[in-house]
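Shown here: the complex without one of its protein chains, the others still in place.
Residue numbering begins at 1 within each chain, and the chains themselves are lettered A, B, C, D and E in the order written.
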């Protein structure tokens, strides 16, 4: 073959990428991936479109993605337009009855439907659920050391039946983080927490947390690719991990301790972040596993 | 046996009711019933609770109920609170973009979740869907002789896959009447129309329209128990059927002409209206069939 | 609705009967009911017809009835016509070889076929069996304290294979109480005893004993609705239960101790006794369970 | 090998018999054989025992035998003991109501149970049926050119459902030739006729008629091994076939014209007649097929 | 019947052979028989044709034969034609690299294909395998007390997956005794040893060793029909069993100790040896079982 050197190099690189990606496909076929969706990946239209088409691609090659989304600026806007005031404690909204109704309405009636519509436009078939559908998420009132956060819940039981039913029917579930309290009341649930609880319940092979940072960074600012649960705890103690990353990683720890093979904190701002994380040997973000790999 | 006369009468009556009801159970086992839910049955709390527990009972004995609900005062209230003005033409709202977003938000995020929660509290397992989930209802812009009604849709295609999937998994679908337009836009759909289209698509054995009247009444005000499609058309011509009953019966006609065995207009104000209609030989309301029974 | 007060009352009563009956249908779907059939319910033509149609109704709604019948006046008549003499000890026939051949002939060839024909006429599909078919009932010679009763058997093994095969094929088995002895000989078996043994073997949810009395009566003559095994034993000790009711209740005790959920002694003279017992909350006769309900 | 010449001959003969028999086993596996049982094979105890064990052997190697038996001297004896008189026309009993009840009683209650017990003793699992069980044989009153034969029936419909159900459950059906008339009455049916109708209904591969003669004989008294339907008709015309063999062969003709692969008239007096007919290339009796083999 | 005495005797003998053979068919249906094929049965064309047609017959009646063949004069001839010299130690070839390639080539490419073609010509469907296909036989280098035998293997693991796959697809596997060593090298395996290992791995009901002698002979030269493992060991000790029969019987012992129901050493020179061994009560050769029968 008279192909030039650069063409040969291109073919070899392509063959290597393919031969590396194929085994992941086989390994993950039929497995569930729970994806916490939020941040720039959700609010920037171009990234949102790539996200939707990547989700459809995952489904098409036999992976079962479950999307758990957060809220966005719409909730605050609606509360404002309706002239309902909220307090926040340490970044967590204090939620009264009037607020929680707006939260559910905006999460289930607006944001959730928006994501569903994007996935459907990209060629998939998504169904929007709230945690109140089919007893998906039962919760109790969150007891926070920081004070009474109102109608905010902590998941006590996730019934994955409706999720597995939809998965097997070729449908992609998109879940709004709302739960049912012990007296049937609506409880607002932190999206990271909801995603972690769902991942444990469906026996997900991965919990992917899309964030607006590259992952867990070392003190010198470089990305840490792999962490065991023990190492994460050490990095929390020595102050390497700080702020909003702490509850996120606590959710990751809980998930892997309850049977999820690994949790990943990754950068939702990178286009095709899901594909790169799932189908390349190195992955994109920080992988948290039970034991050191 | 020393039982009194009245006890004997009681036993005979009970045995008759049971022996009449049992064959319906067998006949309807595994069949779908689409129920248009609205009016007093939805807004009066006691009737709403009975409705929810009857739906659970139907599911438990092997019938597959699909609930399609209408809107309620909440939509108007929310539009008002958000200071969005709407016009109405012949009782149909003219829906602009701002309005349709509120309509979807309130239907999917508030009313739908309320019904789901009631069924779940009564011991069932319901999932709320909008017509936009899993490509359930595709629609085109309604062309009305009365003028441009804005973002209002007429169903062009109903894909029942997600409904049958949920039915087989023991889950009761509750559907908000919203559809996806040809360009992916949200379209508001009349709840009666949506219920009729869903009934045809799932091959329902009955389309039950809960209303706030006893059924179709003759000129002297008595309930007409059975009507063929031709008879309904005659009663429209001679003015016996008037007003809001006309589009409702047109939906019934369309459903039975597309394969639904019968449509029933019945009084949602009667407690246990569903049980009485389904499990007694006479039924409760007006039964519309293709041919004279 | 302008319905009169009495019509409303009628609807409510009907709805209540239905909503009470439906859950039993679900609970008993696919379960076996063994019915000891005899007495007036068998010999009065009108009651026999109602019995046959109730059996067909049970089958149609998913219950699996198994009928075990007793003998009737025909056996005595035939022995007399053939000039064969029998002795009786405590109401149990002493059965010699000539007699047992007549017993089998009349039970299997006349009474059994009569019941089968009635069920078939009522729209069902029944098959008559004797305990000798397909090794259904193996027995040993009964050892009675009252003396040698001849070719009378006590079941040692019931093989329910043919019963479950027929049940699953939509066929109603009707069993004549005859068994095969250890040397292949015919043994006559008490019908109550045979019914109890069959109920244990098929894992019946109920053993229903149709009798010519309302059930177990208290000393003041009123019906006792529920009894535990221990209570039955006490009532035998204190003389409340006497005569022919004693062996009948011993059979009930044995059945519930071998896994039948409950045994019921009920009045076969009440029309539709089966439906009333099975589909009403109170039931009709005396329910015997392992433990106090 | 130092084996003698005779041993070698024995082995070769044995190997040939086996290698000839094996293909029939394969060919007939899962197929139904309907066997008309009567005559010496039924009344001589030793032949009856061999018959029962051959039937069990057939079942064990995967063939589905269905036995249809005739009456025997017991019916006449019982009618006599009960002092019921019968008339006969051309060898067919004129059957009144009193007689038909005795016929059913003796066929179903005595003869049938006797055969069932013999098969069960030989290690099989048989169930006795009458044509009235499970709507097996529906019949109309026979119109005979010879006069009114009373309650004698001609099969109009055979429902093989219960037979195939039992076959698949490993059970051998033994059928008494009684049917249900159009008004539910008992009708006595000729056993050959019943066997032929059952063979057609189950799609039997063979209808085997056990008789007390070697088969169809030529005018010089030698056995005719194969006959086509046309040849049988010629032999009837030219008088080679006479008397009781005529209706028997008409039944054979009807069976093969309704889809039975072949009918065989064979000598029930030969021990193991069934095995020799089924598993040897030449067979034992006269084979009747649609077309010349 | 006017049949002569000799005809009657013929029929009785035939019926007995059939009724004896049929139960074996049932007992062995779906079971695997591993047949070590070699000696005269393989090299004499007439016997080879009978062998092939018997194998096809076994398959047709539901038995799953697996043929493991030995080498023949072709290997020696080919080594000679290619001028490759071999040494032998105690009848076992010392195999170098050049030899083992010829061994594989002739076993897999010539002898195996010859047997496959014969079975296919006889109406079966055979597939030739070597122990190297689908990881069928893994082996380690044989450690012989007699010295280094070169590339000769002892099976360490047999993976029967491909055999059961082919069996279930109606295909007869024919296996050449070659295995894969720990470094992927070809290893020549004794055919008796290979057959024994395959029999254990597929859970064969019989290991049939076709030889050129009648079986195990007593000191006075008569055939011993049954031997337990302990008895075989005694006969080895006391010198009754000698020479090449010793390793053959050690293979038999190992097979029955690893779950094969019985091993048989039988005379492949007898036509239809397989049929006679399998379908007659006495069998043909010496049956070796775990315990005394």
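Here is the rule we go by: a residue touches a chain if its C-beta (ideal position, glycine included) is under 8 Å from a C-beta of that chain, and two chains touch if they have at least 3 such contacts.
On a predicted model such as this, the values are computed, not experimentally measured, just so you know.
For the chain that does not appear, the touching partners among the shown chains are A, E.
Residue A:23 is the one among A:23, A:91 or A:259 that touches the chain not shown. Residue E:110 is the one among E:86, E:110, E:157 or E:226 that touches the chain not shown. If you put the missing chain back, the residues of chain E touching it would be 81-82, 101, 104-110, 112-113, 116-117, 120-121, 125-130, 132-135, 161-162, 165-166, 169, 171, 180, 184. Contact between chain A and the unshown chain involves residues 1-3, 11-15, 17-19, 21-23, 25-26, 29, 54, 57, 60-62, 214, 221, 267, 269-272, 275-276, 279-280, 284.
The rule is short, and it goes like this: only the chains that are shown with their structure count from here on.
A centroid comparison over C-alpha atoms places E as the chain most distant from chain B.
Averaged Cα coordinates give chain B a centre that lies 45 Å from the centre of chain C. Between chain B and chain D, the centres computed from C-alpha atoms are 61 Å apart. Residue positions of chain A touching 2 or more other chains: none.
Here, these are the chain pairs in contact: A-B, B-C, C-D, D-E.
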